[in-house]
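The complex appears here without one of its protein chains, the remainder shown in place.
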Amino acid sequence: MDLNYTPEDEAFRAEVRTFIEENQPQHLKGRKRGEYREKEDFLAWHRTLYKKGWLVPSWPAPYNTVTWSPTQKYIWNEENARAETPAILPFGVAMVGPVIYTFGTPEQKERFIPGILSGDVWWCQGYSEPGAGSDLASLKTSAVREGDHYIINGQKTWTTLAQFADWIFVLARTDKNAKAQEGISFFLVDMKTPGITVKPIIMMDGGHEVNEVWFDNVKVPVENRIHEENKGWTCAKFLLSHERAGIAGVARSKNAIGRLKDMLAMEKIDGEKLIDDADFERKIAELEIDLTALEYTELRTLASEQAGKGPGLESSILKIKGTEIQQRITELVMEGVGYYALPFSDPLAHNEFAPGPEYAEGVTQHYANMRKTSIYGGSNEIQRNIIAKMVLGL
Amino acid sequence: MDLNYTPEDEAFRAEVRTFIEENQPQHLKGRKRGEYREKEDFLAWHRTLYKKGWLVPSWPAPYNTVTWSPTQKYIWNEENARAETPAILPFGVAMVGPVIYTFGTPEQKERFIPGILSGDVWWCQGYSEPGAGSDLASLKTSAVREGDHYIINGQKTWTTLAQFADWIFVLARTDKNAKAQEGISFFLVDMKTPGITVKPIIMMDGGHEVNEVWFDNVKVPVENRIHEENKGWTCAKFLLSHERAGIAGVARSKNAIGRLKDMLAMEKIDGEKLIDDADFERKIAELEIDLTALEYTELRTLASEQAGKGPGLESSILKIKGTEIQQRITELVMEGVGYYALPFSDPLAHNEFAPGPEYAEGVTQHYANMRKTSIYGGSNEIQRNIIAKMVLGL
Amino acid sequence: MDFSFTEEQTLLRNSVQKYLQNTYDFDTRRKVAKSEAGWRKEAYAYFAENGLLGAAIPEDFGGLGGSAVDTMIIAEEFGRALVIEPFLQNAVIAAGFLKAGGTNAQKEELLPAIAGGEAIYAFAYAEPQGRYNLADLTTTATKSGNGYTLNGQKAVVVGAPFAGKLIVTARTSGGQRDADGVTVFIVDKSAKGVSTRDYPTVDGQRASEVTLENVTVGADAVIGEVGGGLKLVEKVTDEAIAALAAESTGAMKVLNDTTIEYSKTRKQFGTPIGKFQVLQHRMVDMFMNYEQSVSITYMVTLKLEEEEAERKKAASAAKVQIGKAGRFIGQQAVQIHGGMGMTDELNVGHYFKRLTVIDTMFGNVDHHLKRYASLS
Partner (left out) sequence: MDFSFTEEQTLLRNSVQKYLQNTYDFDTRRKVAKSEAGWRKEAYAYFAENGLLGAAIPEDFGGLGGSAVDTMIIAEEFGRALVIEPFLQNAVIAAGFLKAGGTNAQKEELLPAIAGGEAIYAFAYAEPQGRYNLADLTTTATKSGNGYTLNGQKAVVVGAPFAGKLIVTARTSGGQRDADGVTVFIVDKSAKGVSTRDYPTVDGQRASEVTLENVTVGADAVIGEVGGGLKLVEKVTDEAIAALAAESTGAMKVLNDTTIEYSKTRKQFGTPIGKFQVLQHRMVDMFMNYEQSVSITYMVTLKLEEEEAERKKAASAAKVQIGKAGRFIGQQAVQIHGGMGMTDELNVGHYFKRLTVIDTMFGNVDHHLKRYASLS
């Protein structure tokens, strides 16, 4: 037992750090006042990593050009968080890509993988449906076979960034008489196909991040179905269990606490620094201690993975504690800025006037927005159900 | 709407206060180091109130000699808590007494009520059974009719102060084929009847407060059955819903917080008074504010009762919040005394030596003991089930 | 002791409820909040005509002569409908300053216009450096001639875009955080040297940053004692806290009812989610939080006229209780509604945001825990 990285790992960290320093898009670092990302902004870091060959170290040969150990992946995530590089969108490289290389035909791989890797094709996720929530398998969207095509009808929702997407992967019911999780198939659908409508969903922070995607007699060629008909749930489960690395968000939360503390050192209470206020001292100490425990829980998971035992169902802990910590940070940021938590910063149109200090902009909206983290990806209640059943055997 | 008491209420308060001052058993006031109560100690205040005619203001005529309004009863409870008078044991006057005067025959009333009122007969409660917990109706104790008698077999548990009891009231199953809550009858049993064994249960604080009561072919005359055969659940429900006044324990918790604050003013942290420590200030403020809210919730319940609407199912709130507050007070007391929370104060034998300040004696045991309050009387989980079902309609 | 409402109060509640049901549905409110104006003058006029603005103003000064209990009833109903017109700023705060600190002449001149809805005020007290400390003022008022010259900056003045007059706290003497030396002024927003920059707030209201640059006012612009204004400010903000507490209970009630209703219809894994015990107990906790908030709202409302320390403790206790309860109920209402609770389309998020803002107004939970402790 020891906490030290191997010399190889330290060398790797140095290499990563240098690469990031030299290549990260500086104008996208962190979050800046009045800055809203354009489509290419989301892709800039993706394209850089693709060129470097560091985009998909988790993929198998022949797609990966590097193979990193779990520790190296952890270091990679840590360094990216530290440097506040833009997150890589998961829909292609972490979601549909692995499904395609695992379940796709050679033709499908050849056709779809290159665009995923290059970033030239933007994917979005057609999983959730209205009224389904964490109960994915209750989906109603149907795909009816007609000759060489399926005709898809139905509605998907909470589709993140569908407004930019070229393709969508869709779970649809191909056998209405089968039980919930059977009779589902997995399709790749060109967003330009007639019959697809994208409607924005505005969230309570005023932002447009998610959408409804409507399918009205959308014709999808049979060759766009992945895996066998009615075997879509296999793909879905695979996708959901895949790539949970970084789910705890430890490194990003550390950064966020750092920014919070910087801010509290600038805010005043009765003329003193707010960071020296007893309540804030206590709340930040509690937060940091929780995060430290979570960091070592993640490292233990990593070690067990390293030892070939695979990430256990304990990853639900990482999701629950990770999101709880993220949410608490947003609460403390909001509390920290006092009355300047009130101004509304319109994410859809630049405000004419932004009152208060720069770090205060949009903090309540961010607080509100982050409530989603305990809802999505299997709500924290579902995660507790999973632990109760699968780990505690209740 | 106003917070003022009527002049009549104020006069009543003055009268009560004077009476208590002049009559309360001073040697039993509050809790003193190394003092353990004997049987007569439990009864002293009961006998005084009986003599005064103030023992059972909630009872109907002809038993009550006074009739108090809900506000007056509230004042009565407040003044008793303030003066730290001994609690009146509920088993006779608040439990079996009302069952007897409501469901009993004239003969039963004549035979049992006088002893309950005078305090000459000590009652205990034979409700809970091993493995039943809050699910009272799952009881297994049986009463089989044989001529003029029932033969009772079975085991009761958590029987408070049974070691002093003359009589016990018992729920027993008289029809094994009936559904859970049917087929139960209500019996009064002389503790001297052959076949009854009382076994002490020592709790984790080292105290002997509760007992197991075993029934081995105990012969109980038919005339000791209250209400009809198989109608015992009616009596049980009546008893459980009866007399919830003071369930929140607001006045006693106020007193306890007062004692806590006195103590914190004596304890030191880095040479300063512990009561001026930021953490304790915050925790005590939170506690007092919670208690204030609860006090007004209780007053609202009282007002609704006063208006003839009866105490609602909201009384579950009083139980939940009241016990949570009581438990938190014991935590803070324990935290307040630092290392002197460690010594064990044997309630069954006087310690040879009691280290630390007097107020520190037994605080951890008291903390441990008070965990019972969220378990008994229908656990707090059961109370939440009740509110969910009966109040929220879920 | 009596927790019942008079017949008049019950009528008042019913009439406010009826009006809001008919004219203040959620979609209308959302549109108005996003409109250029940000409020509806006709709604405000209705409040005036029907005595809501003057409910707690003495009859001698154009009001109905009611009490804080009437304010509580109105604020609670306004909380249920998320009313955005500046009731608090006028009927509670401006009227409160005049009632407690105004001369008879000021009352006669100014109170009727508040009751009548003709004069609209906003309360400019907070400053960028001051957080929730009402005495932490860098805005100065220096004697000049018979009057004063004001200089300074006021932060997040809620309702200022709608207002014609500002109630401004400024320092006439003393150091930056001294209790003595605070004076309360009425300043015309159109006065020379007053400039404002307006913006929307997250709860659908409007606010302004206010700059005062050599603004001159007469001696009659002072409300209350020169240099002794802090006690007055504290009294009025405690009254505002009581009204906010009532408003918050209205909002909590809607969130709780909506959540319970939603949980009965929304199915997951084939079962209404309201059948899941974990959510049942959570809704019970939401219910208890609400009931405790109602209780403490009664308490603070009935204690507003008690002696200062008692009133302050009551107000701080209330602010702590509703701050915690509002956060818990808001967060759990969103959580139980799932993704839908996160949308702008559903009312849940709007109540959530209003409760969040209420916690900040006049000091959040931490601030009032400290204030409460300092009074014990």
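Chains: A, B and C, in written order; residue numbering restarts at 1 for each.
Quick note on the criterion: contacts are C-beta pairs under 8 Å (C-beta built on N, C-alpha and C of every residue); 3 or more make two chains touch, one makes a residue touch a chain.
Being a predicted model, the structure only gives us computed values, none of them experimental.
Although one chain is not drawn, the whole complex shows that of A:R173, A:H227 or A:K321 it is A:K321 that touches it. For subunit B, the list of residues touching the undisplayed chain reads 128, 131-135, 138, 157-158, 201-204, 206, 210, 267-271, 274, 277, 279, 334-335, 338-344, 346, 351-356, 364-365, 367-369, 371-372, 374-376, 379, 381, 384. One chain is missing from the display, and on subunit A it is touched by residues 1-6, 9, 71, 281-282, 284-286, 288-290, 292-297, 299-300, 302-304, 307, 314, 317, 320-321, 381, 384-385, 387-388, 391-394. Subunit C meets the missing chain through residues 276-278, 281.
Keep this in mind: only the chains that are shown with their structure count from here on.
In terms of their C-alpha centroids, the spacing between subunit A and subunit B amounts to 54 Å. For this pair, subunit B with subunit C, the centres built from the Cα atoms lie 43 Å apart. Distance between subunit A and subunit C, defined via averaged C-alpha coordinates, is recorded as 39 Å.
Within subunit B, contacts with two or more other chains are made by residues 282.
Looking at subunit C, residues 369-370 sit in touch with two or more other chains.
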